[in-house]
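Missing here: one protein chain of the complex. Every other protein chain is in place.
Then we have chain A:
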Amino acid sequence: MTVPQPPRVALVLVSHSRALAEATAVLARQMTGDTVAIAIAAGSGPDGGELGTDATAIVDAVTAVDGPAGTVVLMDLGSALLSADLALELLDPDVAARVTLTAAPFVEGAVAAAALAGTGAPREAVAREARAALGPKAEHLGEAAEADTPPVTTAGAPSPADAVADQASADHGRTVGTAEAVIRDSAGLHARPAARLVALAAGFTATATLTDLTRGTGPAPLTSMVALARLGVRAGDRLRVAASGPDAEAAVAALAAAIESFTGTGDTPPPLHPKEVTPSGRAIPVAPGVALGPLVRLDRALPDVPERRTDDPAGETARLAAAIATARTMLGAAGRGGTAGDILAVQGALLDDPAIVGRAEALIGTERRDAASAWRAAVAEAAAAYGALDDPYLKAREADVHDIGRAVLRLLVGAAPAGAEGLRPGGPPAVLVVDDLAPSEAAQLDPATVLGVIDRRGGPTSHAAILLRAAGIPAVAGAAALVPAAGGTLAALDGTTGEVWIDPDAATQAALSARRTAFASARPAAPGGGRVTLGDGVEIALWANVSGPADARAARAAGAAGVGLLRTEMLFLDRLDPPSEDEQVAALRAIFGVFAGCPVVVRLLDAGGDKPIPYLAMAAEANPYLGVRGLRLLLARPEVLDAQLRAVLIAGHGHDVRIMLPMVTEADELARTRAALERVHAALAAAGTPHAWPVPLGIMVEVPASALTAARLAAHADFFSIGTNDLTQYTLAAERGHPGLGRFADAAHPAVLRLIAEVVAAGAAAGRPVSVCGEAAADPQVARLLVGLGVRTLSMGAASLAGVAQALDGASVPALAAAARAALAAETAEAARATVAEAAET
């Protein structure tokens, strides 16, 4: 479909300042991605750290990017010119013959040159475009090009742009083409066909436009979904495609054919009217339980952001670009295929839409707004443009614009923009319908007012799903096909089966109420005080695993006696910048407050390849589970470690707080962390900042090495908590969630139990408490085995507390210990489980 790519002209940026050249290269690459080779020769001194230029560095840079299309060199000032001039003499004459030095303004010229070079234009055209780059700036500021500045255009001569076009035409032959096509799709040119046209047009070098001849609207650039929507194209309209550029003819033919192919049969958008939707069906089960209640939509309008000005438009533009790129990655990760895939394609195209992105960039550039307020304004304008259309299909795209707007805005401003009250407006408890619940939002949901959650997108493994399970809120995901985008008054779901009902009839409602009662009564009442006393008086403490204030409240309500695992990742995910110390302190305080007077074990940031965090710039790893994750990552990023340690100590003031390190392999890592903790404490003490001290420092036993050397580690660790999920996957060499290795995903495997026994023995010998905070503790059978092995503290999601309490209630320690001994000698996880099942019967 595309013509073979011509060789691209390369750029070399020569500056006194390495920082200036690097930043200029970043701006230029925004125009072209990696299609144009850009090298810098900047700074002097051994590592280019000092201001100055170096002709030999220019020679190296030109040689590095030299290609058949040649190189355009841009320079800043003074010695840069002299050095570049000298470099031409030092270069291989064949290479030097392909080099053009241009007097273009450095930054503007680099950006303009990169943009044109990306199209495959020849060297002289690229150099001319660069020189002409001062024109728009002068025009914008209302300054005529001054007589003594380099002439931008010469009177009577063709404008540089014409010259470029002429040059391009001379080099590539045909430049323009038009074709007409009639749109047959009954919905006109709605969002998904429009997204396809934009994607198709992007594959050509030629720039294309679309005009609605029937309606007399346009031309609209085929780069902008918003502009295409404004054409107001309806079924039967005659459209004209026009293109100019080297492959114009091919582009026009392909685009016209695509328009004719939109028949409306395969492209019917989801109907808007609820009556046309199947009222029930199965979505993806996420969190068990049955919910029935008023349907409330989490209608997240664009959050307001303060309109800030910036002194650093380039920095804000780069921030915006980064947020858009991250949002696109997240869209891609959210789901593929089917209707959801189509919706994502529409949203992906909107993220590229110059009517939104270009407008935001213009607001940053001309009005010096910061990225967040510029983006919000551009999104609001685009959404209003859709909302003003009379075509109901296009009108509905307003929601898509708001969606992508929110996603990017969330990345730009950090944590959840809405408060908890924004997530669940006043009124009776209800079933929440939401599109793509964010972890930050899930963490704020209160089980007292949110009966259940139907996520039209999302999936069972999202972080939001983990939070919903922990909070005991029944939930399903991936329900877009079952739940209309608007309408409905009553909703119901079964989070165990994935069933969803919208406006169920009276009989169904009655059946659902019965099902809900049955589910609730199958779960024993909450234990008292989070402690279970076994038959012979031994007490087992039941603690909870929590991630935010909402599931902390649910855990407290369920009777947890403490927090055995406070995950801190949620604070770091879904954002572009690390959370500030203040932000961390506030978030931790909210959770500590719920468990005032109880022990809370804070696990430091456990990030890694499986939970990537954009601003930590983690290298891609072939096997992230065996890579730089957990404490390994923290020790490599001391600033992140120190900030989190400070926040925990400050927020922990007046609380029983303990710190747990994820992914410890050797004692040295623990010693280094303890040194950092002591330093942070000393600094806080010196500043007179109230903080928790002393604070126990323990390790999460996940790596088999740390289990096997627990006796040694006990000299350095104040406590052990066994993370059975990772310990199991590392011990059995079976990736978590691997579809073919399910039988190895069981912490009851004798090999894992032996490691646990090792840790318990080491802990007992050294007087270090040992607890278990993995999924195993939440499994009633395995919980009995763990108690049999000598574990006295179990930590789990709030929803599991009651079941585990019931499984342990009245059990006999000698019987469990005997079962555990037999389990250690068993051959498989299944056989190990059988021993404890038998013990239950005796």
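As a convention for this text, a residue touches a chain if its C-beta (ideal position, glycine included) is under 8 Å from a C-beta of that chain, and two chains touch if they have at least 3 such contacts; residues count from 1.
We adopt the following convention: contacts and distances are computed from a predicted model.
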From "PepSY domain-containing protein", "Dihydroxyacetone kinase subunit L", "YjfI family protein" or "Manganese/zinc/iron transport system permease protein", the hidden chain's UniProt protein name: "Dihydroxyacetone kinase subunit L"
Per the touch definition above, residue among A:Ala23, A:Val65, A:Leu86 or A:Ala318 touching the missing chain: A:Leu86
Contact residue for the chain not shown (choose from A:Thr53, A:Gln347 or A:Thr728): A:Thr53
Residues in chain A touching the chain absent from view: 16, 43-45, 50-57, 77-79, 82-83, 85-86
